[in-house]
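Pasting a structure here, questions to come.
Missing here: one protein chain of the complex. Every other protein chain is in place.
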Amino acid sequence: MTRPVPGQSPPRPAAVAKARSARGWAGWLFVIPAFAFYAVFVLRPIALTAQYSLYRWDGIGPSTWVGLANYAKVFTDPDLFDSLVNAFKLIVFFSVIPVVLGLTIAATIRRIAQSRLALVARTVLFLPQVIPLVAAGIAWSWLLSSTGVVNQLLSLVGLGGVTRAWLGDLSTALPAVGMIGAWVLLGLCTILLLAGMSKIDPALYEAARLDGAGAWREFVSITVPSLRQEIGVCVTVTVIAALASFDIVYISTQGGPGNATMVPGLQIYYLAFSEREVGMASALAMVLMVLVIAIALPIQRLTKDTDQ
Amino acid sequence: MARRVRPGRSTAALVVAVGALAAACGAPGSNSPQPAASASAPLSGTPTCGTAPVALNGYFETGFPLPKALTTEFSKQHPNVTWNIREDQFAVITQNAPRVLADNPPDLMRLPQVSELVKDNLLKNLDGYAQAFGWDKWPASQLEQLRLGPGGRPRGQGSLYAMGLNFSMTGVFYNKKLAARIGMSTPPATLEEFDAALAKAKDAGITPIVQFNGGATGGLAFPLQSLMASYGPPGPINDWIFQKPGATIDTPSNLRAAQHLERWVKAGYFQKDVNAVDYATMMSRFIDGQGLFMFNGDWESGNLDKQMPGDVGFLLMPPAQKGGKRATMSAPLTFGIGANAKNADCAAFFLNWVATDRKAREITVEVGGSHPMGPADAYMPDVAADTVTAGTLAAGADIAKDNGAMDFIANATGAIYAKSWTPNLQKLVAGQQTPQGLLKAVQADYTSQLEGN
Partner (left out) sequence: MIIARREAWTGRLLLVLLMAVTILPFLSLFVTALHPSGTYPVGLAWPSDPQWGNFVTAFQAANMSELLKSSVLIVLGVVPISILLGTMAGFALGHLRMAGSRLVFLLFVLGLTLPFEGVITPLYYQIRDMGLLNTRWAIILPLIGLFMPFSVFWMRAHFVNMPGELSESARIDGANVWQLFRRIHVPLAMPAISSLGILLFLWTWNQFLLAIVLVDDPVKRTMSGALGAFQGQWGTDIPLLCAGSLLILTPTLVIFLIFQRRFVTALLQGSVKG
């Protein structure tokens, strides 16, 4: 940055000081409108969530101070705690599958990345990112129903025995919801990783080939390390999507059957607006926000080389 | 980085600003307006909709054509009245009711469980209208479930806070063609005979019962409550629903009912995917002839008469002992008026019209399939004898004779259905909950919900 550095003797100190303070003034004027919106609709609500979480309040009548009792309940009430556990289980589907599968696919199609087919694929694989999650939820509820396409395909390949209502079975509902999330996020991850791969110097691969490295060695020692940042992005985006999932679950299972797919986002919604436990909802919301930050930050640290 | 962070005046100002924004003054709810209890002011004259244009805001339940059929006819007779109608599924209405009534009160609304709404003064006290229109001279049992004591407890007595569009009743529909195939010529008269019919259907490769139990609405509550009625008297169940002090759902006879339900599940009498079947799916399967029995209400009679004319029968759940008294879930199709509704008078006039207008009563029976509200000697439209509607209306008379009307066990508190019955019934189906555990869990939630209020 070519900015006057303290120590360099400036020619006209008064004028520079004046210019800088004018710039400071203007700077604040430029920031304040944006900050005002942010403060009113994000910072204030965060502060209020923190405040509500210390009360028992039905949202209509007067409230009672309960201290940290709501937080204690979040971690002891099985219904509430299980929703947090479910969110972590969803990470397997929302993050692990798209990233691992995305890496594999991207590595396989790396060589044909410039072909016409790949260009078409780029468009097609992005579709799940563009449509509302609600639509994805509706479409998949239908696919996964007992008479849906998924069961139809399974029967076709001779797996008629495992067919079931995937979203209505206590043991498969959560994985089924997870698969919807994987479907939404797989395309994004694949293309993101593919874009990263195109930046890897081909000479690296040539050299590895000459050394007699197989595809696996190539993948492990060149592809993955070079993609550290892209992988970090994929993991961050997908983990947040898993922890804060709402739309898909709301549409496909409403948290059922038997709370098997209850996630924090949906639980907050139910607590605040149907069970009218505003304090409890807020405590869970605080836990969720802290969890997201606690998980997103280290991933960023680990994968970004040096921040500016 | 040439520049380091200098905590200066601007930073201090920022911190102050953020602090001020947090506005952590006073506890939540302390400064929001509290709705006051609406004592029923005596009315001057009978309310009407007047002649000036009125737009009534309605909030109805999805999938039930009756309210819309009535509002359409009403606007035909009273052209100055138009309707803005929003529809949602019942579970969503249950979730939304308190905040919709508090923040954006509809003139006429399909109501879920009303105790907590009354406690928070969200519903209009209808005593004044009842007097003005003479509702208090109708058979008292019609309105009993809609009366509440001060503060919302107990139910069954006190002021009137809601009205019914009709008086509906649940029971068991059966597919006559499939019944003939298993040789069931007359409806089972005892629980044992009913079980035998289920077993025969299963052996014949027919799904014995199509029921819904998916999403946020556990439809196995219907057969469960029917079994409760077979095994025990309706009184204690009503006390529990009405939140009478000391009432419990965890009784020996209810336990036998829950165990019986579990036997049905284990015997495979329900569809395999019952936990994924929603109400609409259940209906289309039954209409498609995919099952012998369906536990449902007479609000479907009109629909079934249209979709499968002559092929559907209706029976009340038979008692455990032959000749025993019968009881069933039977409740007004509950509608209420928001405490702060803009057009309360007109909405009340509409409710009275539904119960007393000749055409409205015809619609109630034909479209709704249920008994209209109103005076005992009011006009009753003729119904062809071979229809389900005739069957359900006759069953209604039987229930009245046996004094066997119960409210729905899912209506005990606002959250008991979604939070307790539904997940526990779904777990029962999956073999992850026992009958005893089911009743205990529901009772525990019930107690904590009542304490919370």
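Every chain is named by a letter (A and B) in the order it is written, and numbering of its residues begins at 1.
Basically, a contact is a pair of C-beta atoms (placed from the backbone, for glycine too) under 8 Å apart; a residue touches a chain by one contact, two chains touch by 3 or more.
The shown structure was predicted, so the numbers you read here are calculated from the model rather than taken from an experiment.
Participant: List the shown chains that the missing chain touches in the full complex.
Facilitator: A, B
Participant: Which of B:Glu73, B:Glu262 or B:Asp278 touches the chain that is not shown?
Facilitator: Residue touching the absent chain, from the options given: B:Asp278.
Participant: Which residue from A:Leu54, A:Ile105 or A:Met197 sits in contact with the chain not drawn here?
Facilitator: Final answer for the missing-chain contact: A:Ile105.
Participant: I'm checking contacts with the chain that's been left out. Which of A:Val66, A:Leu84, A:Ala173 or A:Leu188 qualifies?
Facilitator: Selected residue, touching the omitted chain: A:Leu188.
Participant: What residues on chain A make contact with the chain left out of this view?
Facilitator: 1-3, 19, 22-28, 30-31, 33-35, 37-46, 48-49, 52, 59, 105, 108-112, 115, 117-118, 120-136, 138-140, 142-143, 147-149, 151-152, 183, 186-188, 190-192, 195, 215, 229-230, 233-234, 236-237, 240, 243-244, 246-247, 250-251, 264-265, 268-269, 272-273, 278, 281-282, 285-286, 288-289, 292-293, 296, 308
Participant: List the chain B residues touching the unshown chain?
Facilitator: 3, 5-8, 10-11, 14, 18, 28, 32, 62-63, 86-89, 92, 96, 99-100, 103-104, 278-281, 283-285, 288
One rule holds in what follows: only the chains that are shown with their structure count from here on.
Participant: So in the complex, which bits of chain A are touching chain B?
Facilitator: It is residues 1, 3, 5, 24, 28, 39-40, 43-44, 47-48, 51-52, 55-63, 65, 145-146, 164-171, 253-259, 270, 273-278, 308 of chain A that touch chain B.
Participant: Using the touch definition up top, name the residues of chain B that touch chain A in the complex.
Facilitator: It is residues 1-3, 10, 17-18, 21-24, 27-30, 32, 34-35, 91, 94-96, 98-99, 102, 116, 120, 122, 213-216, 272-277, 414-415, 418-419, 422-424, 426-427, 429-430, 432-433, 452-453 of chain B that touch chain A.
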